[in-house]
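Omission of a single protein chain aside, the complex is shown with its protein chains in their original locations.
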Amino acid sequence: MTLEVGVLGYRFMGKAHANAMARLPMFFPDAPDIERSVLVGRDEEALSDAADRLGFESIATDWESVVDDVDVFYNLGPNHVHAEPSIAALEAGTPTFCEKPLAPTLEGAEKMAEAAREAGSDVPAGCAFNYRFVPAIQYAKNLLEGGELGEIHHVRGRYLQDWLVDPDAPWSWRNDEELAGSGALGDLGAHTVDLVRFLVGDDDLAGGIEEVSGHLRTFVDKRPVEGSDETRPVTVDDAYSAQLAFENGAMGTLEASRFATGHKNDHTIEIQGSKGSLRFSLERLNELEVLREGDRGYQTVLVTDEDDPYVDHWWPPGHVVGWEHTFVHENYEFLRAVSEGTGFEPSFEDGLAAQRVLAAIEESDDRGEWVSPP
Amino acid sequence: MTLEVGVLGYRFMGKAHANAMARLPMFFPDAPDIERSVLVGRDEEALSDAADRLGFESIATDWESVVDDVDVFYNLGPNHVHAEPSIAALEAGTPTFCEKPLAPTLEGAEKMAEAAREAGSDVPAGCAFNYRFVPAIQYAKNLLEGGELGEIHHVRGRYLQDWLVDPDAPWSWRNDEELAGSGALGDLGAHTVDLVRFLVGDDDLAGGIEEVSGHLRTFVDKRPVEGSDETRPVTVDDAYSAQLAFENGAMGTLEASRFATGHKNDHTIEIQGSKGSLRFSLERLNELEVLREGDRGYQTVLVTDEDDPYVDHWWPPGHVVGWEHTFVHENYEFLRAVSEGTGFEPSFEDGLAAQRVLAAIEESDDRGEWVSPP
Amino acid sequence: MTLEVGVLGYRFMGKAHANAMARLPMFFPDAPDIERSVLVGRDEEALSDAADRLGFESIATDWESVVDDVDVFYNLGPNHVHAEPSIAALEAGTPTFCEKPLAPTLEGAEKMAEAAREAGSDVPAGCAFNYRFVPAIQYAKNLLEGGELGEIHHVRGRYLQDWLVDPDAPWSWRNDEELAGSGALGDLGAHTVDLVRFLVGDDDLAGGIEEVSGHLRTFVDKRPVEGSDETRPVTVDDAYSAQLAFENGAMGTLEASRFATGHKNDHTIEIQGSKGSLRFSLERLNELEVLREGDRGYQTVLVTDEDDPYVDHWWPPGHVVGWEHTFVHENYEFLRAVSEGTGFEPSFEDGLAAQRVLAAIEESDDRGEWVSPP
Partner (left out) sequence: MTLEVGVLGYRFMGKAHANAMARLPMFFPDAPDIERSVLVGRDEEALSDAADRLGFESIATDWESVVDDVDVFYNLGPNHVHAEPSIAALEAGTPTFCEKPLAPTLEGAEKMAEAAREAGSDVPAGCAFNYRFVPAIQYAKNLLEGGELGEIHHVRGRYLQDWLVDPDAPWSWRNDEELAGSGALGDLGAHTVDLVRFLVGDDDLAGGIEEVSGHLRTFVDKRPVEGSDETRPVTVDDAYSAQLAFENGAMGTLEASRFATGHKNDHTIEIQGSKGSLRFSLERLNELEVLREGDRGYQTVLVTDEDDPYVDHWWPPGHVVGWEHTFVHENYEFLRAVSEGTGFEPSFEDGLAAQRVLAAIEESDDRGEWVSPP
């Protein structure tokens, strides 16, 4: 059986997922057969070009009909169109894969998670936190689960970019609260919160995030509209930081910025436990720095050995993979879950959990005090 | 004229300063002539051994007489003996150099600063924040003052050690609130706060620290007393984190820990401005990573060129200096100030300012909300 | 017009090139249309499986018929089958792309280059030195061509692997002189020599390699045959080093090993000129370390900006690519040359030039003296 896939969104994320789907047969031959069936958008001409390029059979400007027709629905549009089509798809019993953050508002995310619950456990509803699928992150997860770091004391996550440091960088939907929900917090922080939950959230590690203290800043409060003399207000954060208190006593700090001059896509995670420590950086995603019990320094592990997660599907040791491979891995896992009617993680539930932390960070910033995620 | 120096404290800091004084004539020939005159402590035998080793003329068990007699007084004892002798020395008009943090309590620090103010501007009262005197830090300061980083957006400071991660590591005065004031916060955080103030505190950079949000944790709440079956309670923090809001809109995060497995003396500072960025790590103190306007990545600058701060006193380019050299530099500057009757920075005022930030962090942790340093 | 491509070889390199061809339409839409037409090998069953997986229309066990029929011929077989089919293809006027090293013997390589010359300049004959197509290497090439490093003084190239350090690692064709020509020298050294020629070989840079002094070693002289009690002799080098004298006065050192414990695919290039320096490492292939006139340290440039070579075809800044992307770039360039009937570099001539250096290194090792490449 071939799964027909409908995809809403054909820009950055559309390309990333289309590429991932296209590469499955050669590298993951046990993945279900799929057809890139229909590409959904509003601008027919751009859509048609994109469908040609990305290998889709057809196009549609009306998602309502699509979510019902296809076997799988991917929602890769901007944040403010995440909720409605995803919910409709799930109501139609169509497995749904939605980009992060789940929704611009906590309410939106809650409705989406509710729809996922009602759809039932055999209709996977996945939230596309692709960084869980970096081989080095999975390797880290295995170390943590195996207890090699011991009791967790410290967690740090940072996601630094610099594309807004120029005050004349043009306004976009990403600067607007209505359309994006939040700024660096939702766009970048969602990834960090999800990785932290994934890596240390288990009850026998740090456990849940109990309380947060947040700090948001907007450094430039209006920006020029491209091709006009106008400016528009920036209604989201340019950067945030947060402190975390975990259930089991660990402490954490988070941070993200679009103003970190010199940093392009610098997502780093650091964890220190009673027995060991680790460090990861997305710009060197083939590596994991690991310090185990008895070690005197961090070991730089190149996570490209045959028995490292997903690596046997690709190339021999030392032949590094790129950012896009994370999408291949997550598509493989998600589509297998669809084909087998089993659950998939990160789920909408995970997307909602991350959003709750983000909402608490925002609320804490408003109120000037520590806040528990709802 | 030879300055007679009296020193209270003969352990780690006593050795670091005695060494620094001993090295001045060969490397800083324009430093004032000094005599390591009298070493002050309680245990006569240990004191006598130390005086021999560290090159002191005499010993004394009674600081009261000493602070009056000598030309300069160094207070290098544990935190809880900082205030009284330092104040007495200043009241006697004796220039005083005191180790950090200034005092275990904010009140103590305020009294000390008051004593310094009353002693007058020709009686230097220095707080020994030695990391200001790392050549790479002075080089960074010059870059910042020259506006090369532009408007400051982000500041990060972290000081990671791991000597308490073993729950059986013995209790010491550093674990006791009475004796130490606080834990990682005062011991390590004082350094970080001072460096942050030094580097970006100027009005045309980030300006003052307006508000803080703090988080303190004690991971192990009692520890064995060495050579006995007893345990004693740990009444200070094992680690802290903080968020900072600066006057001019920059945001910051601080952190320190004695539980950061694998990190020995890992003090790092990162700053991002609108035009450039920099990074420093104490474990590689001869280096500064700098990103200037137009650069695409951090440049690893080995700060050992002839025209780098203090370097011409030492060795040719590429011949690295160590941790202890920071003490030589600060002793040189302090003793010159003494000899010339001019002010010295970091002063008791700077020590107090740092302490106010630390106190605000602690209070914020207590109250669960943002706090302005008094 | 769609180009029909015939490919000999379906293992590691077969997969790398098939993947590259499959990705062209989505990322390089101006690449010529191609069909993975026929896959050539000896073992029909394995071949048939591979053709399915790698997306080929048909299979053939007889290359003679194929080289004539197809529009383009890829020779990705083991070294000892490079010469004959490639020459036959070129004699048939079929553009040919051959893996490196061009041939196990210098004579073989010379015949191949001769065939390429006779086929004429509108029949591209490419030697697949893929590392020329790393964005960071092209960026380096641009710096060098622009004179930013000045006069070249030093060149270093090293390629370290460790898959043979275990004396019980099984014998393979790569250990046999007949089948492979040489060991680390041909397999790894060919890449290094080509990169050195590519980067500094221009007359206004270091110029040609005038003389070499070589050193070859075989650390383990026989190895077990897998699945048997037998051993077979290792008749090639496990490692080599070489010194180079360039026409314009620069000096160089080369090295490769299969015994460099802890190194998987560690290919590094370092160049120092009168005005600047650079360093590259294949295991961090998205980065280039660059020191320009006036700089005090190497700048770590993440070569993922939009205007970096090939990057606009892929992802936004900071979203790193992997090893396999080099194949996409070289296939794009080669197939465009085929479609336009223009020359392609690296050509068979380049393959031969590299081989001449390798042969000189081997001869130098035999004779114990410096040797000029023929």
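So that you can tell them apart, the chains are marked A, B and C in the order they are listed, and the count of residues begins at 1 in each.
The rule is short, and it goes like this: a contact is a pair of C-beta atoms (placed from the backbone, for glycine too) under 8 Å apart; a residue touches a chain by one contact, two chains touch by 3 or more.
All of these numbers come straight from a predicted model, not from anything done at the bench.
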{"item": "Chains on display which the left-out chain touches in the complete complex", "value": "A, B, C"}
{"item": "Candidates A:302, A:320, A:337 or A:371 - the one touching the absent chain", "value": "A:302"}
{"item": "Full-complex contact with the absent chain, from B:118, B:226, B:283 or B:312", "value": "B:283"}
{"item": "Selected residue (touches chain absent from view) among C:48, C:235 or C:253", "value": "C:253"}
{"item": "Option from C:276, C:309 or C:322 whose C-beta touches the chain left out", "value": "C:276"}
{"item": "Omitted-chain contact residue, chosen from C:125, C:144, C:291 or C:352", "value": "C:291"}
{"item": "Residues belonging to chain B that touch the chain removed from view", "value": "12, 15-16, 18-19, 22-23, 25-27, 29, 53-55, 161, 163, 263-266, 282-286, 302, 304-305, 314-325"}
{"item": "Residues of chain A in contact with the chain not shown", "value": "287, 290-291, 295-302, 305"}
{"item": "Positions on chain C where the hidden chain makes contact", "value": "149, 153-154, 156, 160, 165, 213, 215, 217, 219, 239, 241-243, 245, 249, 251, 253, 255, 257, 259-263, 272-277, 291, 295-298, 368-370"}
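By our rule, only the chains that are shown with their structure count from here on.
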{"item": "Of all other chains, the one whose Cα centre sits farthest from chain B", "value": "C"}
{"item": "Equivalent interface positions on chain A and chain B, same or different at half", "value": "same"}
{"item": "Angle (degrees, nearest 5) of the CA superposition of chain B onto chain C", "value": "180"}
{"item": "Separation of chain A from chain C, taking each centre as the mean of its C-alpha atoms, in whole Å", "value": "37"}
{"item": "Chain centre separation (chain B, chain C; CA means) in Å", "value": "55"}
{"item": "Multi-partner residues of chain C (each touching 2 or more other chains)", "value": "302, 305"}
